[in-house]
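Only one protein chain is missing; all other protein chains are in place.
What follows is subunit A.
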Amino acid sequence: MMKLWRKRLSKAEASTASIVVDGARKATGGRTKNRVVMTMTVFFGIYATITGRLIYLGMLQPDESGGPATRVTASRPDIVDRNGEVLATDIKTLSLFAEPRRIVDADEVIEKLSTVLPDIDVEQTYKRLKSGAGFVWLKRQLSPRQQADIMQLGLPGIGFRTEKRRFYPGGPTAAHILGLTNIDNQGIAGMEKYIDDQGLADLQASGLADAKDLRPVRLSIDLRVQHIVRDEVAKALDKYQAIAAGAVVLNVKTGEVLAMASVPDFDPNNPYNALDKDHLNRMSAGVYEMGSTIKSFTTAMALDSGKVTLNSTFDATRPITIGRQTIRDFHGKGRVLSVPEVFIYSSNIGSAREADVVGIEGHREFLKRIGLLDRLQTELPEVARPTEPKVWKKVHSITISFGHGMSTTPLQTAVGAAALMNGGYLMNPTFLPRTEQDAMASAKQVVNTKTSQDMRYLYLLNAEKGSGKRAEVPGYRVGGKTGTAEKVVNGRYASNVRFNAFLAAFPMDDPQYVVLSIVDEPKPEKPGMPATAGLNAAPVVANIIRRSASFLGVKPEFGHESEATVASSYD
């Protein structure tokens, strides 16, 4: 059997296997021995490699540091107000981590931990402990007491790391300005984010952010004024049952924001609701049809064009009809009005005619020049972009002249107003301290000084004789313009849903500060009373000025009628 098989195969081989046969025939014991030696050499080499690897591993130090290195939470500089009061600071907390690779019994760990941390998420924690990762957080930011209790449990594979946590002594007082940090102490909103974007994040990434070396960041905010502003808007929110309220105090000569608040807000120490829809910073991140406050700009534009003076008159006898829309006056007088009258009676018709004087292109160019059509440039990251019609037509120019059809942020409206008050210089608002010289260096003149003087006169006049009477604060010569805008509900302007604003400046003989307040969807204070800006937004401004003027360094002047001094120069 075997022989037969062999024969057959050898026949087949004879023809094809010449190479093999040749190789085999030449094979000698010597060659085989050489090859065995070569095999031995290779094996010797392999074992030598393993020896080398073992020696190398023996040289490495086992990681005894108590866990793999992860980023250490970042130190942040303190944030202080313009007077050095602390607004935000780092405090040390203890965070619990686990090294799942070293965890022997995850169930035991969870069971024991839950005696100290009853709110621990069992399912999630179990998953983390079973993940096989080198490092997982179990619970961040514990108290020393909790740490002691957990240490008493004597669990292997877990440990604590000291972390920095941001603390805001003022709670919600300046929440929207300061912003927030995340659990890793990185700025994610407000000035905290701004500080990170200015290079702190890079510094932290390179591990150079040492707490001792970080100089406090000083803001332009005055904590005292900030407290007053937030207090007043919070009261207004409550008193007028509004959905939101806000206010800003802006230095017209430097562009510094002294205080800014928007309620509802949040407590940055416990920001569980910071991302709720209605908790945004309406002053800079909300855009609104500002309503009649925009007439300040329409009037200034007309005056600045040179074609209109304070003595010019406009016919407001009849409503203007354009297309399907009819423009009427709220406080209609049904007669020809002078420029100051258009302003203090807040005549829509008069404003429309003022805009008509400069034309559609001129109108848009002016608003662009005064910064109402572009996104505001400032440190705060939360700044909304204003909206305007895609194509400006006659009707748009008319409605925008009295503050409809264009949405701007309240903050940029205040900034534009500051330019009208300070002699015509538009300067970007800032939340950091700035001197007048620095401000002037970067400011650009948007209206001439004469227009600015006229506007001061009109503001004061309106506060004394027009819709802003309730903003009067004895001794501080407040001037301002109200705005009661109907809000769009389901695509139509609703007469009972309003956005009210009061844009004011003081003291009017040499304005130092612009104060703007907004009240969103206020209800009448008492049934039957109207809910106009003069009745709710203006008193907010008055209260803010009354309480904060002395902190702002404005001296009251009693004893002589300011009206006489100002008015006399224009009569």
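Worth pointing out:
Basically, a contact is a pair of C-beta atoms (placed from the backbone, for glycine too) under 8 Å apart; a residue touches a chain by one contact, two chains touch by 3 or more; residues count from 1.
Here, contacts and distances are computed from a predicted model.
From the set "NADH-quinone oxidoreductase subunit D", "Metal ABC transporter permease", "Hydrogenase maturation factor HypC" or "Probable peptidoglycan glycosyltransferase FtsW", the protein name that UniProt assigns to the chain left out of the figure is "Probable peptidoglycan glycosyltransferase FtsW".
Taking the complete complex into account, A:101 is the one of A:101, A:145 or A:331 that touches the chain left out. Considering the full assembly, A:40 is the residue among A:40, A:275, A:441 or A:488 that touches the omitted chain. The set of subunit A residues touching the chain not shown comprises 2, 6, 9-10, 12-14, 17, 19-27, 29, 31-33, 35-40, 43-44, 46-47, 49-51, 53-55, 57-58, 60-62, 101-102, 104, 132.
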